[in-house]
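Below are the structure tokens for one structure; questions will follow.
The complex appears here minus one protein chain, its other protein chains still in place.
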Amino acid sequence: MKRFTHDEMAARVARDIPDGAYVNLGIGLPTRVANHLPPDREIVLHTENGLLGMGPAPATGAEDFDLINAGKQPVTALPGASYFHHADSFAMMRGGHLDYCVLGAFQVSVAGDLANWHTGASDAIPAVGGAMDLAIGAKHVYVMMEHLTKDGASKIVARCTYPLTGLACVERIYTDLAVIDVTPAGLVAVDVVPGLPFAELARLTGVPLADGSAAVHVA
Amino acid sequence: MKRFTHDEMAARVARDIPDGAYVNLGIGLPTRVANHLPPDREIVLHTENGLLGMGPAPATGAEDFDLINAGKQPVTALPGASYFHHADSFAMMRGGHLDYCVLGAFQVSVAGDLANWHTGASDAIPAVGGAMDLAIGAKHVYVMMEHLTKDGASKIVARCTYPLTGLACVERIYTDLAVIDVTPAGLVAVDVVPGLPFAELARLTGVPLADGSAAVHVA
Amino acid sequence: MAARRRPSRPVIDKIVPTAAAAVADVHDGATIMVGGFGTAGIPFELIDALIATGARDLTVVNNNAGNADTGVAALLKTKRVRRIVCSFPRQVDSWVFDALYRTGEIELELVPQGNLAERIRAAGAGIGAFYTPTGYGTQLAEGKETREIAGRRYVLEYPIHADFALIKAQAGDRWGNLVYRKTARNFGPIMAAAAKCTIAQVASVVGLGELDPEAIVTPGIYVHRVVAIADAATPAVAA
Partner (left out) sequence: MAARRRPSRPVIDKIVPTAAAAVADVHDGATIMVGGFGTAGIPFELIDALIATGARDLTVVNNNAGNADTGVAALLKTKRVRRIVCSFPRQVDSWVFDALYRTGEIELELVPQGNLAERIRAAGAGIGAFYTPTGYGTQLAEGKETREIAGRRYVLEYPIHADFALIKAQAGDRWGNLVYRKTARNFGPIMAAAAKCTIAQVASVVGLGELDPEAIVTPGIYVHRVVAIADAATPAVAA
């Protein structure tokens, strides 16, 4: 079965974010979206640890570990960037000022509930970071994740079995198989990886899923 | 009857504020305390409108109306001063970081309740400003006021009849007749204007008042 | 090569040409925060432009209620302000407000200054409500929910949101980043974050990257329109 690569997923997310947007990219897969934001567009990246206007990674040897992103990787600051402390940074998130955030996930429910901070395993060390703040803070919350677990189970579920990050917060899910909108009427697949019949996607997903890809392709 | 002048009252307050203290001086009479802080002492003045390290009034002609105090009078900024916005300024007050504030008052009760923002007159336009924040915020709240109203009534009362600014917040009262501490055991006059017998002060004050001036004079 | 990577046109450009253009869409019934304390930080030119729009039935949030016949006072004088939320309306030259208040032509919500600042800050920070010790036991807390926490008594206060914030800053860039001047900073930064649309008049527009990122007070995310108003000196104010 063909799948969208991580870079294809990231490129698609990047294409869906409008010019001028203020965006936070979560740790892991979402970080890759930054590589696909074309230089002729101005999209302002926020990092929870106190920087708006984050630029790309520095050249090797030019790293400054006082200038890092949420994943503790060295970054740069663009002209127009500003620094602020943690309460101000999370006020920016919680106050609904960011247009988009893109998060990784373990599970997303049909209601848009998000589980991405804890597997619930009894021996796991829990760590939440800023995930819960982003989940409830940004105007649009997008998720990027594999469609299926390694065991082939759908990560899109009727009800999350992993501990929740936020309730009814996810608006759109980008997976290696499809792009799926969470709507009041239920999940709608707006794009499917070429070669995968919608019926097969629906079977793999295992929860009610409407086919919205035709409408999108026409538009 | 001899009375302490406003300048004598202000000088006494200034003498009672220790070196290195962070201090807010309220509008009106308390502002005069600044004139009595000797230049060989460092006391850091806060003004609610976003300045720590306020200096004296500028020379005539050098006024900058972007650099004013809470009373909207032009001031200066000392080396070491810093500016901040209103939420930060009042966080500094409410958070208990100021050592002293000195406020004017209409009435102070034996319990240390303060009334200084509104006469309660039906035709008066109410205005509170930062008085309530200062009353509850500073570690030590001092009041400077005339002892008696123009009609000869005591402004130190069993219970405030004017609308309250804060409950049980005043620690010490400087008047033109005496310096009075508000203690859990009641009011104690720690200083009386020369020539005024304590009994006469107590009569004019009209609420229970202990004579603590001897102890202070010994100390 | 660096030149080739530069955008052919800046896609984020919040600079608008005139104060009139900046406030053109203020609607009747809007809640408008106005920065400033006394005259410091009052966006006089934006207020004049707002008056010219004719918008009415407004709610104004400002620390004071206008001085003399300019600024907020000039706006009140039009009788298009239904309600004002402030901490200190009574000043020696607040005759415009005084007259409207005495004749019942304006509603007043009087808020202790620190609660006013914190309620504005809460709106921008997504806080639903907070317990403040300020005002407990006073007339200004009457009817409000209270609670004792760790032996201290508090009043529950709610955020103040606005449709528009009109503020004044010293310099701004096309991303909307702002720095202020001395005590004219006052309410600007918190109002910027509390309004759906924040309009800043600045003494000068500077190039992107010219403001020190360590010293930017209001990050551009909070500012929607920036208009350059040179020579906007702050007038003296009666106490």
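Should a chain be cited, it is by its letter among A, B and C, assigned in written order, with residues numbered from 1 in that chain.
Assume contacts are C-beta pairs under 8 Å (C-beta built on N, C-alpha and C of every residue); 3 or more make two chains touch, one makes a residue touch a chain.
Given the structure is predicted, the values throughout are model-derived calculations rather than measurements.
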item	value
Displayed chains contacting the withheld chain	A, B, C
Residue in contact with the excluded chain [from B:Gly61, B:Pro79, B:Pro184 or B:Pro197]	B:Pro79
Candidate in contact with the missing chain, chosen from A:Ala14, A:Val44, A:Leu78 or A:Met93	A:Met93
Touching the absent chain when the full complex is considered, from C:Glu45, C:Glu118 or C:Asp173	C:Glu118
Contacting the left-out chain in the complete assembly, out of A:Pro30, A:Gly80 or A:Gly166	A:Gly166
Absent chain, residues of chain B that touch it	19-20, 22, 39-42, 44, 46, 52-53, 77-84, 91-98, 137
Absent-chain interface as seen on chain A, which is shown	27, 47-51, 63-68, 71-74, 77, 83-87, 89-91, 93-94, 118, 123-133, 136-137, 163-167
Missing-chain contacts mapped onto chain C	118, 122, 125-133, 147, 149-150, 152, 154, 158, 179-182, 212, 214-215, 217
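Definition applied: only the chains that are shown with their structure count from here on.
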item	value
Neighbouring chains common to chain A and chain C, by label	none
Chain centre separation in whole Å, for chain C relative to chain A (CA means)	34
Rounded Å distance, chain B centre to chain C centre (Cα mean)	30
Separation of mean Cα positions, chain B and chain A [Å, integer]	55
Junction residues of chain A, two or more chains touched	none
Set of chain C residues in contact with two or more other chains	121
